[in-house]
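With one protein chain removed, the remaining protein chains of the complex are shown where they sit.
We call the chains A and B, going by the order they appear; numbering starts again at 1 in every chain.
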Amino acid sequence: MMTDADHVRAGLVVIGAGPAGIAAAVVAAERGVRTIVIDRGLEPGGQIWRHRAGAKLPATAMHWLARFGHCDAELLSGASVVDARRAADGVDIVADRGGRPLRVHARDLVLACGARELFLPFPGWTLPGVVGIGGAQALLKSGASFAGQRVVIAGSGPLILPVAASLSHDGARLVTVAEQASGAAVARFGAGLWRSPALVAQAVRYRARFAATRYRTGTWVTAAHGTERLTHVTLTDGSRAWDEAADVLCTGYGLVPSTELARLLGCTMERGAVVVDARQVTSIPRVYAAGESTGIGGAPLSIVEGMIAGLAVASPGAIPASLTRRRSALHRAATRMHQAFAPRQELRTLAAHDTIVCRCEDVRFGALLTASCARQAKLHTRAGMGPCQGRICGPALELLRGWSVDTVRSPIEPTSISVLCADDSDGASASDSASTGADTGSSFSSLAAGAR
Amino acid sequence: MAGQASARNGTRTTGAPDVVVIGAGIVGAACADALSRAGARVLVLERDFAGGGTTAAGMGHLVVMDDSPAQLALTTYSERLWNALLPELPTNVEHEACGTLWVAEDEAQLDAIRAKHRVYADAGVATEILDPMQLASAEPQLRPGLAGALRVPEDGVIYPPVATLALLERACTAGAELREGVRVDAIGEREVHVGGERIVCDAVVNAAGAAAPALTPEIPIVPRKGHLVITDRYPGFCRHQLVELGYLASAHTMTSESVAFNVQPRATGQLLIGSSRELAGWDPAINPTIVHRMLDRALDFMPALARVSAIRTWTGFRPATPDKLPLIGAWEETPGLWIAAGHEGLGITTALGTGQLLADLVLERTPAIDPAPFAPSRVHATAAAH
Partner (left out) sequence: MDSSTRVVRITVDQQIVEVPAGVTVAAGLLDAGIWSTRTSVRGEARGPLCGMGVCFECRVTIDDVSAQRACLVAVREGMRVETTSVHAAQGGA
């Protein structure tokens, strides 16, 4: 009953085809490294470079996607990594590609798994019609239309601008845009962008596309209402509260690094991100990390880190100083962004006792109050036991309760049983004598004798 | 609902406890419950949080097993206690009275099943032999060509972490106190040492499971690692707990690694797939080779599992003794010390029976079953014999 897996061997395997993964793969492949890229999505680009056929992307994105298309790196799309293990001569990756197992063995590994949105629970946030800010962008770019829908955006971070612009362009009726950070914090951040006039220009262009809609700062959503679908939301600016009718609420409070694979391999983490050195090497030799998983910093930083990782894989030579300088400058910019858009205190107290926190298992906030750690909460309430494996409720609970995430084990994404027991071709023990099974005593002693 | 703050604090905090129970796993909880309800003042000391050790890792099956007459007696006794108690416990204990099907692959195994049927009958446990057609009707997802099965209707499944909390809540209602996050440094004569503090008592119960030897070094318990896989929700896929006959041999032998088919329907509709046994020290890492073999075995019996979505895998450490029986009784070398540990893969099933038996022994009441096979003193006899 063993399933044949697709087997691939490479010099370098890159996990994630977003900006960091693409940059790393391009740079390594152009220098002769046999490179495989594994990506969950249907098309390369990750989240930020997602595009509908024929849609226009920024020049940088077009440049890198074109180079990626032309280089010798092989892209395996629609594949979700479920396991990764260090081997004597590299790493073994197991992925689920359309329900079939895919095994990749490579000498070097670049983790470019990106990030996901931070969702904070509030009453009604689980209603159909409530989506992420990045979530709305992803849905839009994968073919959804919000034309004619009344949309409220209430969340945080620079992501709000391009998403508001995209939705507006698509024909959505943008009712209001609410940024939880204070006006002063946003203004300081904007002023700090003087170093990057291109970014300022881009922000102005985005804002212009939804010029008719009010962009409020120091304002956040406290509740979503409706029965089977969103009908209206309650917003507040700290002194007064009011309702807005809405079909769609886009909410999200910035990004958190996706680090499951890094943690599975045992990489050192710090403040929720993968620790890397100047060459983007993690605490594990020949395992690199680049992009948002090393710390949220946006596409330009991801590209630089990806390039450095690709160069480091391809050669032991020094990394060009221009790249390391650029990386430092972008790190500083990222720090400014984090400071400006940090979630305010009020967001931690929005959840009521009956507000769902774990969406997979319908665990409400009140049920979690007696637990002192994530694992205890999980065992006693089932929070985190669902298919998302705690990816949505985990970061929220880290903010709300101070719990660090539980340990990670394979499979790091749900996968079919057939993928989980795919043939281990590295000299697996012969098919179980259990299939003969007749005399239990002797069959198990022969099993014991034959087992590795 | 089990788990409320009231379970954490007893109503009495002054005065020395009569009994200190070390370990708030399901066995410790059952001991605390039985002792408290008999009037003893109980203090439970738990290193991490209640029900978080081996208790949390297992399958939660309530199953009568006949590897030995003593095991049959203890599992039968304890299962009766569970079936009487479970209707009173909260629904999040997730009791599924699904019964067990011991599956026979061929005629030889069918003979073994008939023998098992007689043994169970002699012990007063009702069972039923299913022929291939009845088996297919009872479990449509089992592959065709099996020889039959033995159905044990009184068996079932529970969710142990919450069952543990429920038992502790009962104990605390009867006056017990639970302290979590407390590591016991040493056991003395009628006392325990906790971070420089001496807690004096009449009796100490070492119910620390696979960690029991850390406090009582001569206890011959070793960790026997097992893997489990849980799936997404597929209600109706499997109606009974399913076990292959080879499970007994896998549990019986102490050598090397083995896997045996064991699938359970959970109250959530998820399928819990096991089982594996290996001696790997305390290494909790998932062993992919063992997982592969375990799942291949499961696919042998239920081919449709191939497309079922698996959400999580984990490992746990069964406390294993050389003769497959737990240690329940006095540890004569240390006055006042009692042991309730070493239940291997039957900790959930035998928790209530263990608690009752231990309480009977401590309080010098007549136990309902013969305690001799579980006497910790047998360990010395075995050691002396070598």
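Everything below uses one rule, namely that a contact is a pair of C-beta atoms (placed from the backbone, for glycine too) under 8 Å apart; a residue touches a chain by one contact, two chains touch by 3 or more.
Not measured: the values here are computed from a predicted model.
A.B. asks: In the whole complex, not just what's shown, which of A:19, A:41 or A:254 touches the removed chain?
C.D. replies: Considering all chains, including the one not shown, the answer is A:41.
A.B. asks: Any idea which of A:32, A:69, A:99 or A:366 touches the chain not displayed?
C.D. replies: Answering carefully, the residue with contact to the hidden chain is A:99.
A.B. asks: Quick one: say which of A:131, A:174, A:224 or A:367 touches the chain that got left out.
C.D. replies: Answer from the full complex: A:131 touches the omitted chain.
A.B. asks: Of A:49, A:68 or A:119, which sits in contact with the chain we cannot see?
C.D. replies: Counting the whole complex, the residue in contact with the absent chain is A:119.
A.B. asks: Which residue numbers on chain B touch the omitted chain?
C.D. replies: 141, 232-237, 268-269, 304-305, 307-309
A.B. asks: Across the whole complex, list the residues on chain A that are touched by the chain not included here.
C.D. replies: On the side of chain A, residues 40-42, 47, 53, 78, 80, 99, 116-117, 119, 126-132, 134-139, 142-145, 147, 228-229, 258, 356, 359-362, 386-388, 391-392, 414 touch the unshown chain.
Rule of thumb we're sticking to: only the chains that are shown with their structure count from here on.
A.B. asks: Give every residue of chain B touching chain A within the complex, in rising order.
C.D. replies: For this pair, the touching residues of chain B are 3-5, 49, 51-52, 56, 105-106, 108-109, 112, 161-162, 165, 181, 229, 231-232, 244-246, 248-250, 253, 255-261, 273, 286, 288-289, 291-300, 303, 305-314.
A.B. asks: State the interface residues of chain A toward chain B in the complex, per the touch definition above.
C.D. replies: Per the touch definition, chain A meets chain B at residues 1-3, 83, 85, 99, 370, 372-373, 375-376, 379-381, 385-387, 389, 409-411, 414-418, 420-424, 428-429, 431-432, 434-435, 437-441, 443-445, 447-449, 451-452.
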